[in-house]
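Worksheet: the structure to be examined is printed underneath.
With one protein chain held back, the other chains of the complex are shown just where they sit.
Showing subunit A:
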Amino acid sequence: MRKRTRPAVMNGQISQRTFQRLLALPPPLRLRTFSILNRPPPNYAGHVPLTLVERGALALGSAFGSLRNPHRHDLIASLGEATAKPYFISRLRKAMLANPTGRRILRDKPRITSQTMSLEWLRQLPDNTVGRAYAAWLDREGVTPDTRDQVRYIDDPEEAYVMQRYRETHDFTHAITGLPVIIEGELAVKAFEFANTLLPMTALSLVAVVRLKAAERKRFFETYLPWAVSNGLKAEEVVNVYWEEELETDVEVLRARLGIEVPPDLREIRKVLRDKNKADMAARDAKNRLGAGMGV
C-alpha cells in the first residue's frame, strides 16, 4: 500500500490523514512506504535511504564501474553497501552479537582512523607484535590508515557500523596475512573475507580475476584461492577481533587463536620470478650479441 503525495509537498511533509494511515500499517510494510520523492529522515549522519530500484542500480553501476577502474575504492564500498541487505550484513551483526568481544565492539563502536592509530607509537613496538606488523605492512606497501569512505546506504545504524568496522579492519587482515595491495593480493584477501564474513561484495569483486595476467591467475587458483577458502572457513570471525586491544599481542599467538595460516609471501614469489626473467633475458641478449658478433 504505497501512499503518493502531491508534488507540492515534496519537502517531506505528508498530510495528516496520510500520516495516520501510514502509522496504522504493520512495521515491515511501513518501512517500505517511501519513494524517491518522499525519503524518510536519515537514521544517522550521512545516511541516504534508497529505494529498491535505486539500490539495484547502484549495485550494477558500482560493479561495472569498479571493474572498469579498480582504483575507484568508493565504488567497491558502495557495491558492498548496496548488496549487503537483506540477509548478509544482518548475519554478520548477529555473529558479532554471539561473541563476547563482538558485543563489546558493538557497545564501544571504536573507529580506526589516522588519528586513532598513531603510527609512530606502532613503529616502536616489539617486532613480533600485531601493531608492529601492521605498521611494517603499511610502510612496506606505502599506504596509510586513511579514513575509509563513510557508510551511507545501509539503513540500520548498527549494521552501518558493522560495515564501517569491516571496512576499517580490512588493512589488519592484510597485515596479519602479509598479502600486498597489488591486485593479486587484494583478490586473495577478498576471497578470505568472503569465506569469513559472507559479504556478497567480496565474492563479486573476485570477478576481477579476469584482469589478472595468465601466470598470476594460475598462481591464484593453485595457491591463494584454496588458502583463502580453507582458512576463511576454519578461522574465527575476524570482525570479532578487538584490534585496538590486540596491538601488543604476539602475531603468532593471534594467528593461532584465530586459526589462520600465513600464505606464501606474494611479493617474494613475484620478485624471484622477475629476477629470473631478467636473468634469462640478459642471457638471451648476450647470446644474440655474441652470435651477431661472430657473423652467425
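In this section, contacts are C-beta pairs under 8 Å (C-beta built on N, C-alpha and C of every residue); 3 or more make two chains touch, one makes a residue touch a chain; residues count from 1.
By our rule, contacts and distances are computed from a predicted model.
K.L.:
Which of "Trafficking protein particle complex subunit", "5-hydroxyisourate hydrolase", "2-methoxy-6-polyprenyl-1,4-benzoquinol methylase, mitochondrial" or "Ataxin-7-like protein 3" is the UniProt protein name of the chain not shown?
P.N.:
"2-methoxy-6-polyprenyl-1,4-benzoquinol methylase, mitochondrial"
K.L.:
Check the options A:41, A:100, A:126 or A:142 and report the residue that touches the missing chain.
P.N.:
Of all options in A:41, A:100, A:126 or A:142, contact with the hidden chain holds for A:41.
K.L.:
In the complete assembly, which of A:72, A:111, A:217 or A:267 touches the absent chain?
P.N.:
Checking each option in A:72, A:111, A:217 or A:267, the one touching the absent chain turns out to be A:72.
K.L.:
Which residues does subunit A use to touch the chain missing from this display?
P.N.:
7, 10-11, 27, 35-37, 41-45, 48, 51, 53-54, 57-58, 61-62, 65, 72, 74-75, 78, 87, 94, 97-98, 152, 156-158, 198, 230, 233-234
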